[in-house]
Each structure stands twice: as C-alpha cells, then as structure tokens.
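The complex is shown incomplete by one protein chain, all other protein chains being positioned as in the whole.
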Amino acid sequence: MLVVMQSQATNEQIDAVCRRIESLGFKPHPIPGVGRTAIGITGNNGPVDLATVESMPGVVECIPVSKPYKLVSRDVKQDDSVVSVSTPLGDVEFGGKSVGMVAGPCAVESRDQLFAIARQVKDAGARLLRGGAYKPRTSPYSFQGLGEEGLKLLAQVRDTLGLGIITEAVDNESLDLVEKYADVIQIGARNMQNFSLLKRAGHAQKPVLLKRGMSATLDEFLMAAEYVMSEGNYKIILCERGVRTFSDHTRNTLDLSVVPAVQRLSHLPIAVDPSHGTGRRDKVLPLSRAAVAVGADGLLVEVHHDPDRALSDGPQSILPEEFAELVREAREIAHVVGRRIN
Amino acid sequence: MLVVMQSQATNEQIDAVCRRIESLGFKPHPIPGVGRTAIGITGNNGPVDLATVESMPGVVECIPVSKPYKLVSRDVKQDDSVVSVSTPLGDVEFGGKSVGMVAGPCAVESRDQLFAIARQVKDAGARLLRGGAYKPRTSPYSFQGLGEEGLKLLAQVRDTLGLGIITEAVDNESLDLVEKYADVIQIGARNMQNFSLLKRAGHAQKPVLLKRGMSATLDEFLMAAEYVMSEGNYKIILCERGVRTFSDHTRNTLDLSVVPAVQRLSHLPIAVDPSHGTGRRDKVLPLSRAAVAVGADGLLVEVHHDPDRALSDGPQSILPEEFAELVREAREIAHVVGRRIN
Amino acid sequence: MLVVMQSQATNEQIDAVCRRIESLGFKPHPIPGVGRTAIGITGNNGPVDLATVESMPGVVECIPVSKPYKLVSRDVKQDDSVVSVSTPLGDVEFGGKSVGMVAGPCAVESRDQLFAIARQVKDAGARLLRGGAYKPRTSPYSFQGLGEEGLKLLAQVRDTLGLGIITEAVDNESLDLVEKYADVIQIGARNMQNFSLLKRAGHAQKPVLLKRGMSATLDEFLMAAEYVMSEGNYKIILCERGVRTFSDHTRNTLDLSVVPAVQRLSHLPIAVDPSHGTGRRDKVLPLSRAAVAVGADGLLVEVHHDPDRALSDGPQSILPEEFAELVREAREIAHVVGRRIN
Partner (left out) sequence: MLVVMQSQATNEQIDAVCRRIESLGFKPHPIPGVGRTAIGITGNNGPVDLATVESMPGVVECIPVSKPYKLVSRDVKQDDSVVSVSTPLGDVEFGGKSVGMVAGPCAVESRDQLFAIARQVKDAGARLLRGGAYKPRTSPYSFQGLGEEGLKLLAQVRDTLGLGIITEAVDNESLDLVEKYADVIQIGARNMQNFSLLKRAGHAQKPVLLKRGMSATLDEFLMAAEYVMSEGNYKIILCERGVRTFSDHTRNTLDLSVVPAVQRLSHLPIAVDPSHGTGRRDKVLPLSRAAVAVGADGLLVEVHHDPDRALSDGPQSILPEEFAELVREAREIAHVVGRRIN
C-alpha cells in the first residue's frame, strides 16, 4: 500500500499521516521524491483499510501495490535514487548522471600492498577503494582475510590518501566493525539471502552495496534490497557480478541486461563488477566498457599491482596501468551516454 | 595431508601423533574407521614437512591429499559414515544400510497444527519431525516463523510423542537456540556458503543437516561440509534439494545424480528433499521413490494436513495419507537396493 | 479445437465429421481412445466456427484447446498411449504397464563389435538394440559413423538374432534409410528443433523416439512431438537424456522430474537415457533404478564390451555384465511400481 501526498503537502501533514499509519499497527516509510513525497506502508499481510488516511489533509490517494517489493519499486518513487558516498576527496555518487568508480584489491593482504594499490587507483582517478578484510572463501583452508586488522589498514588509507572505503561484512559481528571503519558496507553474493544479515544492514547508518546472488532472479534480488530498506536504510547500491550458467569460458556469466531491467522496476542505482563477473583479467576491460555503455550506475574493479602473487582472485585482477586505461575508456563511453564517471 | 595409522595402532600412539602435529602448528583430526584410524591435518597452506611424524610408532604413511576437501573425503575415511540421531523412540540412522526418514510441515504455525501433523507422520512410521521455527523467506513481508516459541512447541512434540526434531538455524543466535531445543541442526540452501554460520555449526554438539545451495557445484557442497567438519563436528548429513536451471516445469531441478557422486567422493551420508526439489505436490511421491532407488541415505518430506492453508510452501506439501503411501513404497524400493527405511 | 465423439459413435459418423472438417479447410486427426474417439483439428490460427460440426450425429461436444500443443495433450486423449515396436522376438511396448528396454553400443563400429554386444544384451533380456550408424559429433574430425553400411549391419543383427533396431536419423536422406532398415527412428537431442526433420519423421511409417534437447523446456519438448504428430505419425516415444546446467559432476543433469511432468500433460510414453544423461559409467546403474522408480516408460542404455576402445562415448558405456545386473534390478523396482520390464 502506498500513500501519495500532494506536491505542496507540508511536513506536518506528512508527519500526521505517518502517525496515523503507526496507530493502525503498520510501519510508514516516507520517501521524498523530486516532485512529491510518497509514503510506503509495510507490516501488512493482505489488504489494509486506509479509509481514514485517504481523507487526511495533503493526501492525494492511497494505491495498492501489487508487486512483492514495495519500497525499492518505481511505484513508490519515480525518480532515480542517487546514493552519495562522502569521502575526504569529495562525494562520490551512484545513480542519476553519475557512474561511481570503485577499485582495489580483492583482499587486504598487508599495509604495503594496500597502500601501493591505493595510490595507483587514486592516481588513475578513483576516489573509492575496495578491499576485503573478511573474505568468504570456498575452502576453510584458504586465506580468510585479516579481519579487524585489515579494516584498520583501510581506515589508514582513508586518513592518509582521502579515499573512501568499501568492504564486505559477512556476519553481524563483522558488520558492526565494517560500519565503524568503512564508508560503504558490502553484502556479498553468497549472503544475498542471508536475511538476518540484511536486516542488520537495514539498521546501519552507512550505505549498503548489495551484490546479486549467483542464481538470484531479478525479483529475489530486489526483494533482498527490500529487506534492507524495510528496516530503514534507504541507501542501497545494487551490484551485478555474474550469474552461474552452463557457459564455461568465463567463471560466471555477466548478465548486463539486468541493468536496464533493474532501472525499469526500481529507483535504486545498480553497479557492475566485471572482475567477479568474468573471472578473467583479459575480459575486465571490454566488459567494463560494455557496463558503462549499457547504463550501469557504478563499476567495481579488482586491481592488483602483482596479481600473480595475490592471496585471492589474482587471475581476475588487472594491473594499475590497465585500470588507468579502463578509466579513460569508461569516461569516453560515459560521455556518449550522457553520464560522467565519478 | 593425511596420516594413516596401522590397524593395530594403540590409542596412545594415535594421541602421540596428534600432539606432534599440534606442536608443528597444525590441527589434527583423528577419524576412526572400521579397519584403522586416519588423522587429517588442517591449518596448512601448501606442503608440510612431516618427516618426524612419518617415523613415529604406529604410523603407516603420510600421504598428501590433492583434493580441496580433506576431512569429508573418502581418502581420509574409506567406509561410510553413519550419522545416528537419538530420539525417545530410538536411534534413527542415515547412511550405511539405513535410509533416515524425516517428515513434517514446512513451518511451525501453531500448537494444534504441529501436533496434528506430528501424530500423523508418527503413525506413518517416521521418528523424526521437521518443521521450521525460523523461516528464510524471499519477502520481508512473508511469515518469518514463530522463533523460539516455535522451538518450544517442537520440544513439546518430542516430550509428548517421542519424535526427534530437526529444524533450521539462520544465524548464530538462532543456532544457539536450535542446538538447545532440537536434535538435528539444519543449515538451509541459502546459507550453504554462510561460512560464519558453518563455523558456528562446527562447534555444535548436535548433528548438522546441510542443504546444497541452489547453484552449488559438488565441490562447493563438499567444501561447505568441510567448513563444519574442520571445526570439529563430524556428524553431518548432506541434503540435495534441487538446483536452479532453465527448466520451468518444477520449481527447482532435483539432481539425483549428486547422490552417487557424493557417495563416491565422500564418506558422508546424503539425503534428498523431493518437496523443495520439485515444489509440486504431485511430483513428491515419484521423486521420493527415485531418491531411494538411486541410493539416498535419507528423505525429507513436507507433510501438511491442510496444505491450502499452510503459511509456507503449501503447494509442495503432501497430505498425511499420501505420506503413509510414500513410506510404504519407499520401504519396498529400499528393500530392493539392500537398504531399510529408518 | 477438439471434437469429442460419443462412445457409441460409428466409424461412418467419425468419417463424416472428418470430411466436414476438411471441407472447412482444416486437418482432422481422429484419435481413438479406450472409451471414445476424439478428433483433433489443426491448421487453424485462432478460433474456428464449428457450429455445423457440433450438430452432426455422434458428436458430444466441440471444445477449444488452450494449450499450444493439442495432439500430444491429455485433453485430446485421456488414456496412456502405448507405443508397440514389433520385433522378430515379439512386440516391445513403451507405456501403460510396460517399460521398454533398449540397449547397445553408442556407435556401430564393425560387424564383430555389433554382434558381440547384441548377443550379450539379448542374453540379458533386451529385445531392442540401439546403435548409431549416423553420429552427430561435436567435431568434424571425430568418427561420424558407418552410414548405410552400419544400417545394413544392424539389419543383419535383426535377421540373425531377432532383435528390433533403433537408430538415429540426422537429416532427410538418412531418415529415408533408417525408415527402411530399422524399427524405430531416433531423433537426437541436437535435432529436437530441426523442424524440417521432425516434419519428415511425421510422414514415416515407423515409430519415432524423440530425445529432449539439451536446453528444451517441457513445452518445447511437447511441441517438437506435436510437429511429428501433426503430420500424421502418432507413434512417438519421448526420451529424457539430461539437460545442460552449471552442475559439473555429470556431463548433463538428468531431469527425472520431467517424467511425471510429461505424464501429467501428455498421453505419450517417456523413456530415460541414463547413459547420455550422466555421461559417467558408474552413475548409469543407480540412475536407471531411479528412472524406473520415478515411472519411466522405457530405458535406453549404452552397453559396450570394450568401452575403453569404443569409438564414441566409451566413458558412459557399461559392460554387458553390468547391464545384466541393471536388468535384474530394474525388474524388481518395476514390480514395486506395478510395471514390467519389456
């Protein structure tokens, strides 16, 4: 159910509607748009009698929402949500006219490795650094990440170089720490339906980057975002990272058609990760170009100065000089489609 | 790395080898077999110099293990692991000659619903009851389960009817409670690579039923079990529940070939869940027969006395009388393949 | 559109209705059932005005058929179609109470090879021999089959040993020859949507065994059979042989749930090919048991007396003695589900 307010509705009127919704036992979600505010209602299973709301001052209409997702839907908010990440070097935006650029190593391995790569991706123009402190690895015997020590190294990079930090949380405990040290909380593909973690991310004060699960349909992907949003965190960046198919020339099959598909149904920005999406170094550059051309709102790229010795995902990391080339090409294509790399 | 002990090696010799391994900075996993004990070694990345171990009394040989999984592998333990679940009605075994039978509703909905179904599946011959208190649902607006209240109802069923209880844990908090109230801890398909949860399950004192992820390869499935086992919990029942494919006549595609594939590589028992594996009531009976025929070590079946009003997964639940028929047919086919329903 | 005749309708009445349908520019397909005859109508795009038909003597009703397939549908014919293959050793049936058994080498390689294997599968109880004279191979440099020479060898086996012959046609030319020499015409998975070949098979006087394409949905599978049937050949045996998924422990993923799914929608019999369906010798026996248990109407098994030297598909062929064991187990399971191996 969705309450659409008049464009000239006052804050008092909006508040009054929210209180009425709460008094009926539901949870209101006011979502300000460019032209008007809409108020999503959650907590209802089945129809709600909102006759008393519909007649309140400032209300245009109450409309039932048939889609399983509500808050992430364009029905609730027509214009694009732009998620802004503040960094010492300035805000980086995902969505609208902006394509947010994120780069860095798969895993934080050491102070030297992290600073070496961070300097080079900053030189190439990126203002957001990715790097895992908690690594969900298929094998219990693989390098599992440096944990909080890694988060502290990431925070030092921000203090020293001014880069914003995006890093993954794998459970409630690590999410507490990631929220403390980083600027964007990443939820990985393997946890896209870890609903307990999604709910916790919904209470975080930092934006969430939510990766699509390896076999998630579009509906499941949007519903995972709905879990986060229904708990109150509206700053969500979706991210396509390849899906699992029979096709074996890449590690995953990057599904670029999901970008316009998300943008049609949802107001949320969607980024693309061509590194995990292909798993092959030589495919990262062409697929990055394609991602910008298709209209992605962000790019996540794995960069390593010594990929052959990387403790994780070396075969899909590109060299810093390749990343600089990638940024140049992405800028030109972004220009063609009326966007700017950010 | 694997240390194979002589068949007549004493407990003292085995202990001595374990202490030596620990002193080298690794973790020993003694795994008693029918004929002899093997000791798996974890904690090593890359080769280990075990010259000093190889020459110890009672040791036959130290062999490198090339597969990514070790403890779950037949290399470590040749004979089938039989996982035994103790219930007031007697032990229920999975593996070896035994096919463990589990039945019950998808979700615990109420005391009346649970007891009604529990009585009927007990009458049909089952001694293990399934039923979710914590439900991982695609939508945040769907019924999420009764939580601890549901666990208490399940415990009452055991106290009253003598059935053993198997129910799902979705995060560390719920796992603590499930371990307290239930007899088997279920890890669901969506959490198969929730490594934080797998590690916690590895410290539990109860057997774990680990479901295959929707797009998990056989290696990933076995590696998930390796996560649990490497933390010390060796009582694991694997469970095939359908994988995600293009095929749309069933909700998932039940991959029965994974049963002999697991049994070839691993000593762990593997059960089949034809209810989630097909998502269609009329497919549950034929696929249950096929699961027993292919050699499954267990069956998990959703049964509901009023499927059309079930709060979760009604379309795939069978009626109690259909379950009684299923048990009859399963017994006959089990007999043909030299097994018994348990 | 479907015309349902009275159970006591005479042949003259049925003929009269067919002529009326033809005079309206459509094609009638009289399909005799146990209780009554139905007449399918094809050649119409969109609704047909059959008022003049509905009032003819012997007609019960004219009902519109909404499914894209008509002739293969249970709407047209309620009872199972039993496809009978006549061999010098007696008729072999697929469907109803009968599970047809077919065995033999992947490819006809030589007279000696063929007779050696044929004798052994006959000894084990099979009366139908499979063996390819035209082999659709992924590589142009692989053995492509003996062609007509191979067909002649197959015909010699029938003359000498009495076994019926099933072999694949790959184009119109080879279909002419297969129809001449063999008892059942096989259309392979790669040609399931070779509509030109399907139409030609629809004019053949021999039964057709139609394999499911590697990525065919159930609807596409049934529509391919509809192509054959709409040209007038009603003797079709469908065959599941594995579909292509991400799963890599078998060459294909055998989708046994398609057996009850076909049987629900269509009156046609459906067999299972566990050899191609798994691509692994050690999986053929357990999956054959499962196929019979799930209710398959036939089994196609690759048998080779010297698999390591087979010119095609050696890794999935079982030995003659394994086949004898397979027949024994299949018989017992068929008995449990009220069927008999044929």
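A, B and C are the chain letters, set down in written order, and residue numbers restart from 1 in every chain.
The rule we apply is simple: a residue touches a chain if its C-beta (ideal position, glycine included) is under 8 Å from a C-beta of that chain, and two chains touch if they have at least 3 such contacts.
No experiment lies behind these values; they were computed from the predicted model shown.
Engineer: With touch as defined up top, name the shown chains that contact the chain not shown.
Structural biologist: A, B, C
Engineer: Of the residues listed, A:53, A:126, A:254 or A:341, which one is in contact with the missing chain?
Structural biologist: Answer from the full complex: A:254 touches the omitted chain.
Engineer: Thinking of the whole complex, not just what is shown, which of C:37, C:167 or C:191 touches the missing chain?
Structural biologist: Missing-chain contact among the listed residues: C:191.
Engineer: Determine which one of A:53, A:287, A:301 or A:318 touches the chain that has been left out.
Structural biologist: Going through A:53, A:287, A:301 or A:318 one by one, A:287 is the residue touching the chain not shown.
Engineer: Hey, which of B:244, B:276 or B:305 is the one touching the hidden chain?
Structural biologist: Only one listed residue reaches the unshown chain, and that is B:244.
Engineer: Take the complete complex as the reference. Which residues in chain B touch the chain that isn't displayed?
Structural biologist: Spelled out for chain B, the touching residues are 244-246.
Engineer: Contact with the hidden chain only, please: which chain A residues?
Structural biologist: Residues in contact with the chain left out: 215, 217-218, 243, 245-250, 253-261, 264, 277-278, 282-283, 286-287, 289-295, 329, 332-333, 336-337.
Engineer: Just the residue numbers, please: which parts of chain C touch the chain that's not shown?
Structural biologist: Contacting residues on chain C, toward the hidden partner: 42-45, 68-70, 136-143, 170-174, 190-191, 193-197, 199, 214-215, 219-220, 223, 226-227, 230, 244.
Here is the rule we go by: only the chains that are shown with their structure count from here on.
Engineer: Of all chains present, which has the mean Cα position farthest from that of chain B?
Structural biologist: Here the answer is chain C, farthest from chain B.
Engineer: Hey, how far is the Cα centre of chain B from the one of chain C, in Å?
Structural biologist: From the centre of chain B to the centre of chain C is 38 Å.
Engineer: As a quick test, compute the distance in whole Å between the mean CA positions of chain A and chain C.
Structural biologist: Centres of chain A and chain C (C-alpha means) sit 50 Å apart.
Engineer: Just give me the whole-number Å value for how far the CA centre of chain A lies from that of chain B.
Structural biologist: A distance of 34 Å separates the two centres.
Engineer: Where in chain A do residues touch two or more other chains at once?
Structural biologist: Only 244 qualify.
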